[in-house]
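Removed: one protein chain of the complex. Kept in place: all other protein chains.
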Amino acid sequence: MDSNELMEIKEAQIASAKPIRLRCCLAAGCLYSEGEAIKEALENALEEEGLTDQVEVLGVGCMGLCSEGPLVQVDPDGILYEKVKPSDARSIVAALKGGKATAKIGDLSHPFFTKQVPVVLENSGKVDPERIETYIARDGYQALNTVINELHPSQVVEEVTKSGLRGRGGAGYRTGLKWELVAKTPGDRKYVVCNADEGDPGAFMDRSVLESDPHRVLEGMAIAAYAVGANQGYIYVRGEYPLCIKRLQIAIRQARNLGLLGSAVFDTSFNFRVDLRIGAGAFVCGEETALMASIEGRRGTPRPRPPFPAESGLWNSPTLINNVETYANIPLIIRKGAAWFSSMGTERSKGTKVFSLAGKVKHTGLIEVPMGTPLRVIVNEMAGGAPDGGKVKAVYTGGLSGGCIPAEKLDTPVDYESLVQIGAIMGSGGMIVMDETDNMVDLAHFFMEFCVDESCGKCVPCRAGTVQIYRLLDRILNGMGEDGDIAKLQELSEMVKSCSLCGLGQSAPNPVVSTLRYYRNEYIECIHKNPKRNGNKNAVKAAK
Amino acid sequence: MDRVKVATVWLGGCSGCHMSFLDMDEFLIDLAEKIQVVYSPIADMKEFPESVDVTLVEGSVANEDHVELCHKIRAASRVVISFGDCAVTGNVPAMRNPLGDPEKILQLVYVDRADTHPIAPKEAGIVPKLVDRVRPVHEEIDVDYFIPGCPPSSSRIKEALTNLLEMGETHLTGENLRFG
Amino acid sequence: MSRQIIIDPVTRIEGHAKVSIYLDDSGEVNSARFHVTEFRGFEKFCEGRTLWEMAGITARICGICPVSHLLASAKTGDKALAVSIPPAAEKLRRLMNLGQFTQSHALSFFHLSSPDMILGFDSDPATRNVFGLIAADPELARKGIRLRQWGQEIIELLGAKKVHPAWAVPGGVRQSLTEESREQIRSRIPESLATAREALGICKRMRERYPAESESFGDFPSLYMGLVGANGEWEHYSGSLRVVDHLGYRVADGLSEDNYKDFVGEASENWSYLKFPYFKPLGYPGGIYRVGPLARLNVCDRIGTPLADRELQEYREMLSGAVANNSFLYHHARMIEIIAAIEGIERLLEDDDVCSHHLRAEAGINRLDVVGVSEAPRGTLFHHYHLDEDGKVLSANLIIATGQNNLAINRTVEQIAKRFVKGPDIAEGMLNRVEAGIRAFDPCLSCSTHAAGRMPLSVELVASDGEVLRTITRD
Amino acid sequence: MSFSAIDSALPSSVMGGDSRYKLLETAIKRHQSQSDALIEVLHAAQEIFGYLDTDLLVHISKNLKLPLSKVYGVATFYHFFSVSPRGAHTCVICMGTACYTKGARKLSAAAEKISGLKVGETASDGSLSLMTARCIGACGIAPAIVMDGKVVGGQSEEMVTEQLKGWIEDGF
Partner (left out) sequence: MAVKTLTIDGRLVSAMEGQTVLEAAQEAGIHIPTLCHLDGVSDLGACRMCLVELGNSPKLQPACVLKVAEGMEVRTNSDRLRKYRKMIVELLLSERNHVCSVCVSNGHCELQDMAVELGVDHSRFDYIYPVERVDITHQRFGVDHNRCILCGRCVRVCDEVEGAHTWDMAGRGAKSFVITDMNQPWGDSTSCTSCGKCVQACPTGAIFQKGATVGEMQKDRTRLEFIVTAREKKQWIG
C-alpha cells in the first residue's frame, strides 16, 4: 500500500456509488429496533421497484437522534425518516419517485442538527463501518499516510500539542504532553492503548464512534504509535458492546489486509499491530492502571500512580493510553492542521466534544458541539428540553465522576474549567437530564449502588466506604434517615474522595457531594419523612 | 455535696461488665461516698428514675424491651456511657446477626431441640420480641462515652469513673480503649 | 374477676426475669410464673465455629460463672481430642473452679441476698442492696467484698483476667501459677475462711429469724442431681452424676454425662426464654429436680475436707430428714460449700503440680460427638458438641444449672406467692419475698439465656376477659 | 513467580475427548498458551461451555501455566464470567441510566416478584437466571431488557411479568 493505491481505492469507491443512497442506521439502538429488517425491507422494495441500479441501501453507523430511531436518511436530498418500521420500506422507496412515505419525516432544521459541528462524528451515519473503502472514500487513512511519509515523530507530537487537544476520557490531560512523555521515555518496547471501556452510566459516545466509524480510531492509534515509537496497540473494549467488537474485528482485518496496519505500514519500516482486548464486565477497568492489569490477564485492580503508564505501563514498558474520542480527533487534526482544530472551542478547551444525551429530554442521542457551547443550548434547544411539558431540573454530566448542574446554572459553557468550577466535570461526555419529577437522593442512590457494585475491593475507603455511603442513602431514601446522617455522608464522602487509591473511588462520592451541594433540601425532606424520627436518638437528646 | 446519681443497666450481655464493676472491690466503699446508685440490677429499684446523672449501659440492643429502655435511659440521663464491648460493638450477642431472622433461631432452640412440649416463646407482654439485628447502643441512642472491653477491667472502669467524677468527662485513651 | 401481678424486673439475681402472679376473684393467689425474658442464641451461632474457640465463646454466656463454661467446654474439648489431660492441668482447673465457687457464692450471699437477710425482707427497697449493706454494716460488707475479691484473684492469677479468662483449653490449660501467685493466694486463706465461717453463722441463724420464709421458700419434695466423686464425696469438677429423691433414696447413680440425653429432657413454654429440663424417666413436668449447692450436699456422702465435713454433719443433723427439701437452705449449703472450696484450695496449693509446666495434651479431632460436664456454682452444667472431622462445630446444646432449676423455681415462686401475697393491698415486702425465693437458687439467667428487665414492678388488675382494669406501680 | 503444578488427573470429560475441549484448545493455541491471554481464554471457555466450572478452570490453569487461585481470582473478578451454570432462560435487565430513569428498577422488582429470585440468582431448578447489566447501549428504547439474548425495548412491569410467567409455567 502506498499513497497512490490509497487514492485508487478512494476513487473506485466514489465511482461505484449509486446516485441515490438510502442510509440505514445499524448502530446498536436502531439495530435492536429492527434495523436489519428495515434494511432488508428497503432492499426488497428497491428490487421490486426495479430501482437497484440507481439506488443502494447502506448500513451505516449512528446518526445521532436515537430517540427517534430507527432512522433512515436519503442521500443526497437529505430527507430523514424517523421511527421507521419495516412496513414503511415500500413507501419510502415509492417516495423516491414522488410518492408519500408513511414514515415520519424528521426536521433537519431543528437545532439538534443545525448546532452540531461534526469532527469526531464527521463520518458517523455516512460510512459503512464494515467497509474500509467507504472510510477511505472520505479521506480515511490519508493522515496516517502523511504522518508516516512526511513527518518526523516529534513533528507529529508537536502538531498534537499545538492543537490543544485534551484527553476526552474525563480528566482533560493535555494529549500532546502525554504523547511527548511516552515518546521521550526510553524503552525497547512501547505500547499504545485505546481505552474503549466506556462504562459511565448514561455514556455511549465511544460505543457510537466505534460502531459507526471504527477506522477513524485505528488511524488515530496508528498515528500515535508512530509518534511515540510503539509497534503494538491494544483496544480494550467493553464486552457489553458486541457490535463494537465485531466491527473492530472487521476493521482491523480490513486495514491489515490493505497494509494500513500490521507490518510495513504504507510500505515503510513502521510496524503496528493492533489487538482487541475484550473487557469482561468491570467498570474499574476504565481506570488506566486497572485496564493495563486486565490486558495483562490479571484482576482489573488499579495500582498507585506514580509510576504513570507513560513511564511504566503494560509489562512495565512505556505506554500511551488515550480514549476513543481522543484518538478519533487525531486524523482530522493532522489532515486539517492544529490551527484549524484550535480555532474551535474556548481558550483552554479546544475542539469539539461529543455528548450522549439521556434522561428527561425530548431528543436523546448523540451530538457533537464546539467546546464552550452553553449547556442551555444543548439541553433546551438541541435536546428540546423536558418532554411532556415537564421542566428541566438539573443536568448530570461526567458520569460517575461528575456532578449535577442545577437548571439555574445552565448558562455555564461546557468546557473543562467551567464545569469543574460548578462542581461537575466534563468527564467522558455522558449527559443525563433530570426533570422536576426526579428525586436527587434517588439519583445519588443509583450512582452509589453502581459504585458499590463496581468497586474493585482493593483499597479500604472505596470498598467499605461506598458501602456505608450507600447504606446511609438507602436509609434516607426509604424514610429511615436520622438527623446526623447528612453530616456523616459528608464526612465519609470527603474521606473516600481523599483516600481512595484510584479515580473510581476518588470520584465515587461525587454524586452525593454534588447533589448535596444543590439539593440538600431534598435530603432533609427525606429525613423528615422518617416516621420514627421524633423518637430517634438525636431528637430525644435534643428534647432533654 | 450531693452524691452523683448513677444508674447501671444491663441489656443483651452477660453481666460480666457488672462483675468487673464489682471487681473494683474495696474502692466500691469509697465510691459509695461519692455516688448514689439509683438504679441497677444489683439493687431493687424497679423503675428507671426520671433524672440520673450517669448511666452505664452494659449489653447490646437485642430485643424490643432493650429498645424501649434505651430511649428511657437517654431521656432521663445526663450522661450515657456504653459500658463494655456488647454495648460498644454488639460483640458476641451480635454473632447471631449474620444468621438473619431470629425467629429461625428460636425455632431451632425451642422447637427442634425440645424433647417434649416444643414451642417458641412468644407470649405478648411477657417475653419481648427479638430485634432483627442486634446492635450497639449508639446505633439506638446517642452515647456520650465509651468504655470498651470484654469486660473492661476494673481498673479501666475505675479510671473512667474517676475522670468523670473529677473532670466531668471521660475520654479513655491508649490501651484503655482496646476491644476484647 | 382475676388480677395479675407482674414483678419486673426481678432484681438482685444474676440475670433478669419477670414474675407473674395470678390472683382469683377473692384476691387469693391462683398461680404464679417465673419468666426469663432474654435470648441470645449461642447454640445457633456457635455452629460453624471451631472447637478451640468454644471455651472462649461460651464463657461469654455469663460474666459471673464464665469459668464454669470454660471448664465444661474444655472438658468437652478434651473428649473430642480423646486425650487425658496432664495431672497438673486437672489440678489447676479444679483450683480455678474452687476460686470461682468462692467468688460466686460470696457474690450471691453478700452482694445479692444478704441485704434481705441482714436488712430485712421489708426494709426500704432503695437501700436494700450492697451499698445499703455498706452503709449498715461496713465491716461485714468489706469482708464480703474481700472474700469475693480473693476468689476472683485466683481466677486472675491463673487466667490473666478476672472475668472471661481464656485459659482452660481442649487438652489442658494455658498457664500455671507462679510461686509468688501461689503464696499470694495462700496468704489470704485464713482471712477468707474466717469470713466464710462468719457468713455461715449468719445463715445458720436465718431459720430462727425468718421461720415463715424458711418454711415456704420452695419447701417441697423433688429430685436432686449433682456430681459425686468416686467414693461418693462432694465433687465440683469430674466424677459421675447421682440423682436422689426427697428422702435421700438414690434414684440413679454412676450416670455418665455422655448419656445425659437418657435422663435429661428439655421442654419449652410460650412464656419464657428459659427452657425446662426435666428428669426424663419421670416425664414433663413431673420430672422436677434441683441442682446446685442444695442438691450437691444432698447427693454426696461427705465432703472430704475436715471443716466442711463438720459443718455438713451439723447441717444434716438440723434437717428433719436425710436431705434438705427446702430451697431456703440453699444459702446455708452455699456457705458450707465456700468452706469446702477454701479447704480444697488450700489442699491444692500444697501440691507442687500447681506450678508445673506440663499443662497441655495436644491431638487432632478424634471424637465427633462429645459431652462435657462440670459443676457450676449453681449446679450441673452440660456442654454437648457435634463436630465435623476438622473440629468445626456442627451443632451445640448447652444445659445450664438454672435451667434445670426452672421447674423448681416456678414452683417456689408459686409457693411463696400463695403464702405471702394477699390482696387487696399488696405490700412491697410481699413481692420482695417472691424475688428472694428466686434469689435462694442464685439463678444464673445470663447463663440460661440471659435476661434483662424493663418495666416497673406493677400490679395489674385484669378482668377475666384479659382487660387490664387497674395498674398499681411500685417504685 | 513459581507454580507447583497440579498433576491430578483431568476430568474424564477432557480425557474422553469432549469436543468442546477441542474448541478450547484452539482458542488457547491462538494465544500461544500465553498466560497473559487468560481473560481471552476465559471468554472463549465461557462461550463454549456456558459457564466456568472448576474442572474447566483447572484445565485452563494447567494450559496457561498459571496458579489455580490466580485463575479463579480472575474468573470471579469479572462479572461476565460465571463459575456456576446459568439458567436455561436468562433475563437481563438493563440498569443503564437511561433505562434507570425510565423505570428499570420497577422492572427488576416485577421480575423478582414473579420469579421469586433476587437479581443475580439462578433458580434452583436451573430454569431461569435473573441478572442486571450496565447499559446495554439500547438507551433509545429504554427501558430495555435482554430476554434469552434478544434485546427488547419499551418494557413495562406487565410485559416483563407476562414473559417470565410464560417461562416459569413452561419450565424449560
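Should a chain be cited, it is by its letter among A, B, C and D, assigned in written order, with residues numbered from 1 in that chain.
Here is the rule we go by: a contact is a pair of C-beta atoms (placed from the backbone, for glycine too) under 8 Å apart; a residue touches a chain by one contact, two chains touch by 3 or more.
Predicted model only: the values in this text are computed from it and were never measured.
Visitor: Which chains here would be touched by the one that got left out?
Guide: Every shown chain touched by the left-out chain: A, B, C, D.
Visitor: Who touches the missing chain here, B:38, B:92 or B:141?
Guide: B:92
Visitor: In the full complex, which of A:159, A:288, A:368 or A:454 touches the chain missing from this view?
Guide: If we include the chain that is not displayed, A:454 is the one touching it.
Visitor: What subunit C residues would touch the chain not displayed?
Guide: So the residues of subunit C touching the missing chain come out as 48-50, 52-53, 55-57, 60, 164, 166, 169-170, 174, 362, 364, 390-392.
Visitor: Tell me where the left-out chain touches subunit B, residue by residue.
Guide: Touching the chain left out of view, subunit B contributes residues 82, 85, 88-92, 94-95, 97-99, 133, 135-136, 138-139, 143, 145-146, 148, 150, 171-175, 177-180.
Visitor: Contact with the hidden chain only, please: which subunit A residues?
Guide: Residues touching the hidden chain, for subunit A, are 282, 299, 303-304, 306, 452-461, 463-465, 467-468, 471, 488, 491-492, 495, 498-501.
Here, only the chains that are shown with their structure count from here on.
Visitor: How many Å are there between the centre of subunit A and the centre of subunit B, using C-alpha atoms for each centre?
Guide: Averaging C-alpha atoms per chain gives centres 56 Å apart.
Visitor: So what's the Cα centroid distance for subunit A and subunit C, whole Å?
Guide: Centres of subunit A and subunit C (C-alpha means) sit 73 Å apart.
Visitor: Of all the residues in subunit C, which ones touch at least 2 other chains?
Guide: none
Visitor: Going by the touch rule set out above, which residues of subunit D reach two or more other chains?
Guide: Within subunit D, no residue contacts more than one other chain.
Visitor: Please output the residues of subunit B touching subunit C within their complex, sorted ascending.
Guide: Touch list, subunit B to subunit C: 9-20, 22-23, 25-26, 28-29, 32, 36-37, 40-47, 59, 62-63, 65-66, 68-69, 91-93, 95-96, 99, 102, 105-106, 108-111, 113-123, 126-128, 130, 150-151, 153-154.
Visitor: Taking the complex as given, what residues does subunit D use to touch subunit A?
Guide: Checking each residue of subunit D against subunit A gives 34-40, 42-43, 70, 73-74, 77-81, 95-98, 100-101, 133-142, 144, 151, 153.
Visitor: Note which residues of subunit A are touching subunit D in the complex, please.
Guide: Those residues of subunit A that touch subunit D are 28-30, 32-33, 66-67, 69, 199, 201-204, 207, 239-241, 243, 277-283, 294-301, 356, 358-360, 364-365, 430, 432, 434, 438, 446, 450, 454, 456.
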